[in-house]
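Structure incoming, see below.
Heads up, one of the protein chains got dropped from this complex, but the rest are sitting where they should.
And now, subunit A:
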Amino acid sequence: MNHTEQLTYREAMREAIREAMQQDPSVFLMGEDVGHYGGCYAVSKGLLQEFGESRIVDTPLSESGFVGAGIGAAMGGMRPIVEVMTVNFSLLALDQIVNNAATLRHMSGGQLGVPLVIRMATGSGKQLAAQHSHSLENWYAHVPGIKVLAPATIADARYMLAMALVDPDPVLIFEHVMLYNRKEAVPKADDCPAMDQAVVRQQGSDITLVSYGGSLFKTLAAAEALTEQKISAEVIDLRSLRPLDTQTLFSSVNKTHRLLVVDEGWRTGSLAGEICALVAEHCFWALDAPPQRVCSQEVPIPYPKHLEIAATPQVEHIVTTAKQIVYR
C-alpha cells in the first residue's frame, strides 16, 4: 500500500484486519453480520469473499456466547478478532469480558492467557437515541486484566489492531461511530507509536486539553478556535484508556499548569474524573487552576438532533470552559 494513499477510518480498519489475516492463519473475525452483511458499519465488507466462511464467521445474536467462544478459542491457540456490533450490545457479554477474559490469567496463577481482540462501535451522533448511543469505555477501563484502546486517527485505525493482536492479553478496541467516514492519508507503520502511548496531537503552552476517540476532533477544533483567541492549547490524544500513559499527561500539565478533559462518557464516574484525580494527586503544586471536565450531561441520550447535541460535548463547550480555566 502506498503510504500517501487516503483511506477512510472504516477502510483503514478493514485493511488492518485483512493484513492480520494474511499474515497469521490463526487470526479470524467473528461477530454479528461480519460476513454476508459486510459488517454493520461495513468494516468487514468484502472479507468474506476473500477469506471464506471459516475465517469470517457470522454468529447468531449471542453476544455472551460468541465473546466467550472467542475467549476459549484464544486459550486454544487462535487469535480471534471478535466484533461486537456496538458497545450497547456488549453489555450482554459483560460477564464474559469481566468475569472470564479479565480474570483467567490471574486466577489461574499465570498459567492461562487470553490473547483476544474485541472490537466495538461506540458513541453518539447519529440520532440513535438512548439504547444505541452509549460511551461506556470507562466501564471497561476500570477493570484490571483487560486493555482498552480508542483509536481516533486514521493511522491508529490502520495500525493499532496489529499491536493489539500481538498482545498476550485481552484488548478491547472502541471505534467511535462518527469516525468511520473520516478520510486521511495513512502514514507508514513505523511512524505509529506503541499502543499504550498517548500522543500530543497539538503542542501548546497555556492549557492541556485531554481527549480520546470521537471527542478528539472536537477538541482539536476547539484548540484551533482558542489559538485565534491567543490561547495556546496542547491537545493530548490518550489512545489507550487502560493502561493510561500518565507520563505524557503529567509532563504536559507540568508545562501548561492547566487541565481540561473532554470525554463523551457521563460526568459521574467518568474516565475524565479519573484523569482529574490523577493530575490532582501528582501535579497539584504545578496547577494554576482547578482541573475541569467537559462530559455528557446526566441524561440518557435523546433522539432529536438538537437535544443529542446539547447532551454531548461540543466545540463551544470546550472553548468556553478552557477560557474560564485560563481566566479569559
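Operating definition for what follows: a contact is a pair of C-beta atoms (placed from the backbone, for glycine too) under 8 Å apart; a residue touches a chain by one contact, two chains touch by 3 or more; residues count from 1.
Keep this in mind: contacts and distances are computed from a predicted model.
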Task: Out of "Selenide, water dikinase", "Monovalent cation/H+ antiporter subunit D family protein", "Pyruvate dehydrogenase E1 component subunit alpha" or "Trypsin-like peptidase domain-containing protein", flag the one the UniProt entry gives for the chain missing from this complex.
output: "Pyruvate dehydrogenase E1 component subunit alpha"
Statement: Missing-chain contact among A:F28, A:Y140 or A:W266 belongs to A:F28
Field: Residue in contact with the excluded chain [from A:A42, A:M78, A:L91 or A:I309]
entry: A:M78
- prompt: Which positions on subunit A touch the chain that was left off?
  reply: 26, 28, 54, 59-60, 62, 64-78, 80, 95-96, 99-100, 104-113, 144-145, 147, 168-169
